[in-house]
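The next block holds one structure in the form of structure tokens; read it before the comments.
Partial view: only certain chains, each at its native spot in the assembly.
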Amino acid sequence: MIRVRKKYKISKIIRLTISYFILLVMAFFSIFPLYYVFMTSFSNSPSLISLSISTLLPKHIYFTAYKELLSANLYGGTFPLWIRNSLILAGSTAIISVLLALITGYALSRLNIPAKKILATFIYIVTFFPYTATAVPLYLLFAKLHLLNYIGLILAYTPGTSIFAAFIAKLSIDAIPSSYEEIAMVDGLSRFGAFLRIIMRLALPVVALTAILGFSGAYLDFALAYSFLLPNVKAWTATIGLYYMAGLLNPASAPAYNIFAAGAVIMGIPLMALFIVSQRMMTRAYSSLAGVKQ
Amino acid sequence: MSYVKLEDIWKEYESKGKKVQVLRGLNLDIEKGEFVVILGPSGEGKTTILKIIAGLLRQDKGHVYLRGKIVDDLPPKDRNVAMVPQNYALYPFMSVYDNIAFPLKIAHVPKDEIKKKVEEVARMLRIDDLLDRKPSQLSGGQMQRVAIARALVKGADIILMDEPLSNLDAQVRVLAREELKQLQRSLKPTIIYVTHDQIEALSLASKVAILHEGVIQAYGDPMEIYREPNNAWVAKFLGNPPMNVLKGEIKDSSIIIGSTKIELPTKFRSIVKEGQKVLVGIRPEDLYLNDNGPLEGSVEMVEDLGPYSIIHVKIEDETIRVIEKSITRRERGEKVKLSIDTSKIVLFDQESEKNLMLLQSKVESNE
Amino acid sequence: MRKDKIYPFFYILPILVVTLFLFIFPLIYSLYISFTNLSLLHFFKYEFVGLKNYLIIFKYGYFLELLKNTLIWTVGSLVTMMLLGFLLALILNQSDLKGKSIFYAILILPWAFPGFISLLIWQGLWVDPYGMMNKLILPLLHLPKINSLTSTTDAWIELIVTNDWLSFPYFMTVFYSALQSIPRELYEIADLDGANALTKFLRITLPSLKKTIAFVFITSFVFTWNNFYPIFILTGGGPGISTETFIVYAYEEAFSYSNFSLAAAWSVISTIFVIVLAIIVIKYTHILDSFT
Amino acid sequence: ISSQHHVTPTTTTPPTMTSTSSTTTTTTTTSPAILNTSNPQVLMKLVGLTSPPSTPVTITVWDSYSTSENQAFNETLAAFEQAFPWIHVEVTYGVGVGTSQFETAAEAGKAPIVYRDTSDSGGALFAAGLVLNLSEYLPQSITSLYLPTAIDDWTLNGSVYGLPDNINYIVMFYNKQFVPYPPNTTNQLIQIAENVNKTYHIWGIAYGASQEYGYRFAAWFAGFGGNIFTTTNGQVYPALNSTAMVDALNFWYNLTYNLHINYLAPSTGAGGAEGQLFIANKTAIIFDGPWDLNAYLQALGPNLGAAPLPIVSQTGLRAAPFIGSTGFLIASPQASGATPMQIKAALIFVLYFTSYQADLRLWDVAHDIPANVQAYNEAITELNEGKLQPSYLNSIMKGILEQAQYGQKFPNIPQMAYYWNSFHEYASEFFAGKISANAAAQGMEQAFVQSLVQNGLLSGLPIFPVLPPTQFLLIITAVLSPLIVVLPRRWKW
């Protein structure tokens, strides 16, 4: 019997050893490129194709890239300004996405809408259309409507996140007893009021997830922002700004990968912090996916 | 004047293409200050009724009157009713204080007034030391009290309760029941209380309404209904263990049940006809183990429940439940004889399953 | 109509409007364009040409080649990243594993980093022989070097590994969440019955995650099918057109050659493919039942 | 996101397109300075204005200058605004060569009034009707203001559709540390590269194989005696399937895989792998344009050398790069919604910004090769006098300018647009070892032909029946019919 126990212990040690080994390898795999950018951002002579392994363990740390990035002025646009723009844009997108996703999820979950199933399926399938098919028509439509600006961008960013999130929201709201909002209605809130103040709060994990997805979607987008905002340097987002700043789209400038890397670090840190802080919320939100009926 | 009135309420649900007619012309009249318990099996539409009263659902047909006025088109927030839902629905992200204060905050009551009111009601319900806690840190009984406090704090005089005790431990439930009763006695709100637990119904209600097949089957004093149920369904539904209902026939001023003959109590003489097929209802507590009793059978099972025991006695083909106070020591298989308190038996028509006595009095009052 | 029957529409209205404007309109527009000859040569004066673009595609286009590539890209990426995500989720889900949250925080980072920047970094990492991948990592592991310019296989490896890096945290998170919501009792009962780890995995874990896997699979299938940045940046579809997918091809047709109508036709064809595939999966797994 | 930086040249139709090496003037061509396009009065008269309009006019400009070029541009802009206070210029900087941007904007009627692009892309836009025919607005005489090579690039079917501000092409950059003298023939090139390889253990040559492959390779193709097109009976036909192509391909294959002196770089330019190797002293020779000069200058300083591409020893012909040009276009009113007065202001703008002074400023600040004749002459004079600072720059610029003699005309017929991909597809397969050089030459020719047929530029495609739109509704329905599968059997609306 003692042997049984020992055998169990040995198999446990083997299992954990393998686990840690895989985790370490994967952790290395995930972090290596990021570490690489991080180091590049502190280097003086920039190159994404590192020419020597010693770049990975630099002897000197230079802040020139950051200095240059934060102080440079590109025709009136500066990186801090673009970051600010990006944050505003991404923040608004997050808010609108959350509202849209939760309202839709609420409707799918709670309300009696004719042909709900067909509608939901339809909305879901419609998101299958690729960007290449929708980009030009969207641009033309938004140009006609004078929406080639932040409002237009927010409108264009929102549905992608929202439709996906609406399905998760639907599942989460399914799990919230309807008595919560009913009691609020009896206590004097309208249905929408109850939705805003009670359901949104109870579905916080999904709200957080949607907000993160919406935020990062807008924060990181390049293509759409590029085509919408290009003519106005001061309205650029950080991604566009960084591109030009680093000279990537500008053939005649010397490439400045260290600046590029510094920008990536500045842009990446808040986002990574956001992800790490809300990882538990995300996990909880996604776990409602598992709650689907068998 | 009735304080809460439901008039010919119809309600149909549709789910997965199937229509379910839940309420079918339900009528209910509740006086001010009454404690009405709506009792019915699961899924019969009890919650539906409450939601219709609160305005959370709209009836398909019929009208709801509150305080004498028709409210069909008023949204929930304007009906001035309070509600304690099945699971209390305390907002998990708010403290007890905020939970109770929520209805007042919505109504934009000034802060210090909110504080005063919340503290008052909390003191009344003895939860004033819990105000800082989150609902997850409360026991079931405490949660119930908080939910009631939230219902009371608005000052609504109509309170709807949806099985508020169903999630509680047996022990706590007894206490909670007592508390609730005391509360109603002191504040005199009109309470409409929904449950499928008849102990609750019987012990709490000033009036009980028994819901079945979309209508109120019986409505009135609980003990009256207990003693004189409208029909065999109510008879079997009410009471735990349920009433024994046996098939019988009237012959020679007697009731013949199988091979047993019981004297027909005088009060039934004018009501039944010779040869009429009836259902005889006998409460388990009206049966006595008695060596001289007319019924004879063998003990099939004994359940000792402490204060009393339930003895299942097999008589011919049917099993009859008998209650004996305190602990019994009957053995399985033992032959026993039973006597009946015939003054308490109830007769139903075998076909319509209606209570013959009440049928008669109705006929009379109609004449 | 009664008020309480109308208000649900106000809740569904926003998404309908948004869908209509942002998806339906572009779709119909693209469909329409694909039946015209809109291109730089016929810019303001384009006309209806019927199925010409489609006939061109099937007659002169690289239809089968692109279909094959798109499938390699989508299935190759998806299978590897889902397996990887699943494996990590399983590892993290072990109750006696210490330091879970630290590992999780590290593993989630690729997802939280600006994707387009990541791609450019990877582009640099893969350069043979100067990128770190070929210079340091692969030799360290005694693996042959990868050069996407000289070998199609290498190009696919490069693309899929990079795409895995970008996406495995997402799958890990989703599967980890799902794993955590499987009731522990299911495993305890199986323990009592004498099930070993493999049996538990095959008979409890997998079936419990069936729906999650199906949903994630369809959604990600479509996403990957339509995702062209990695290919566009890393290999540009080369060597030749051996890593070119429908979408990359359509993109180049539209934005490099300004042949909008042909690009629209390619997009439409590609979309029909995903939709049909997705619908089969949806139908088969009934996955949408729980969402609607 | 495009990582593809720099010119992806597209269609233009020149009147003459098969000239292999149209010689460009190196020595001063004294042209009579009839027009001073820096003079406000002259410009007003040119566009038919006698006095400034009463209300100010706003024009939008998309500029594609690099950072250093923009320094010059901004100086010119300041002068322009002083000279024309009634014209307000709204500049969008750094668009890159966003031809597709411009197209999308044009389709929405939101194109900028003035736009800067390469001559070949501009030609395509002109053919599509997106930009103005300047010949209808300006006298023929203004063409004499520009180098003939440059203005030819901007002429399609006898119409001028844009005004050039520079000319550009690739040259050979070398590192004097490793390369004792610029190779004049490919044999010398190989010898030097082998030597470098042996002595310094670095690459002899780095040659980028990205999307721009076709642009650079055209120089070698010409050097091996190839032509991209042939013309028979006025019908333009691709001519890629030739021994010249096979030889050229094999030449580079040999250097790369047999001699191991050429590094096949995955990306081009100073930002790409080849440029970085060059900057890092890891390769001795690259082929790149003056637009990247600053990057190399900064890194290599006096070690940088520039010279024309060598003579191909097998044929005795010079490797001849495309000579392209960049300049300003004016969007057609349909594309930009411009008023006639805005057009006039735009005309003034493009003339002013391609004037002697503007072009000279570009030369001074960014070392762009001027397209304006006067400016060009001035530049040559400066070089001959060794006026550039630092002094080693003079020889570098001389080397660069010398290449202009050996360039080839950049074909700007619309057919050209389909050359790039056809070439790239098969060349990359060839370098990946998938096919032989012969097969590659055949394949690219075939792909080229097919593209032309598909786009209606070559006959051969059967005429398709054009069905009425109603029948297409049926087809659409059929196409979308799989959707029905997901609908529930008993659906209720």
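Read from first to last, the chains carry the letters A, B, C and D; within each, the first residue is number 1.
As a working rule, a residue touches a chain if its C-beta (ideal position, glycine included) is under 8 Å from a C-beta of that chain, and two chains touch if they have at least 3 such contacts.
Here the structure is a predicted model, which is why all the values come from computation and not from measurement.
K.L.:
Counting every copy in this structure file, what formula fits the complex?
P.N.:
Chain counts for the entire complex are A x1, B x2, C x1, D x1.
Everything below uses one rule, namely that only the chains that are shown with their structure count from here on.
K.L.:
List every chain that touches both chain C and chain D.
P.N.:
Chains that touch both chain C and chain D, as defined above, are A.
K.L.:
Would you mind pulling out the distance in Å between where the CA atoms of chain B average out and where those of chain D do?
P.N.:
89
K.L.:
Just how far, in Å, is the C-alpha centre of chain C from the one of chain A?
P.N.:
Going by mean C-alpha positions, chain A sits 16 Å from chain C.
K.L.:
Averaging only over C-alpha atoms, locate the centres of chain A and chain D and give their separation in whole Å.
P.N.:
38
K.L.:
Quick check on chain A: which residues sit in contact with 2+ other chains?
P.N.:
Residues 47, 49, 51, 112, 117, 121, 125, 136, 140, 222, 248 of chain A touch two or more partner chains.
K.L.:
Could you say which residues in chain D touch two or more other chains, in rising order?
P.N.:
Within chain D, the residues that touch at least two other chains are 1-3, 107, 273, 483, 486, 492.
K.L.:
Spell out the part of chain A that touches chain D in their complex, as residue ranges.
P.N.:
47, 49, 51, 74-75, 114-115, 117-118, 121-122, 125, 136, 139-140, 143-144, 148, 222-223, 227, 230-233, 244, 247-255
K.L.:
What part of chain A is in contact with chain B in the complex they form?
P.N.:
Interface residues on chain A, with respect to chain B: 112, 177, 179-180, 182-190, 193, 198, 201-202, 204.
K.L.:
Under the stated contact criterion, what part of chain D meets chain A in this complex?
P.N.:
1-3, 5-7, 60, 62, 65-70, 91-96, 98, 101, 104-105, 107-110, 112, 269-271, 273, 275-276, 279-280, 282, 291-292, 294-295, 298, 366, 483, 486-488, 491-493
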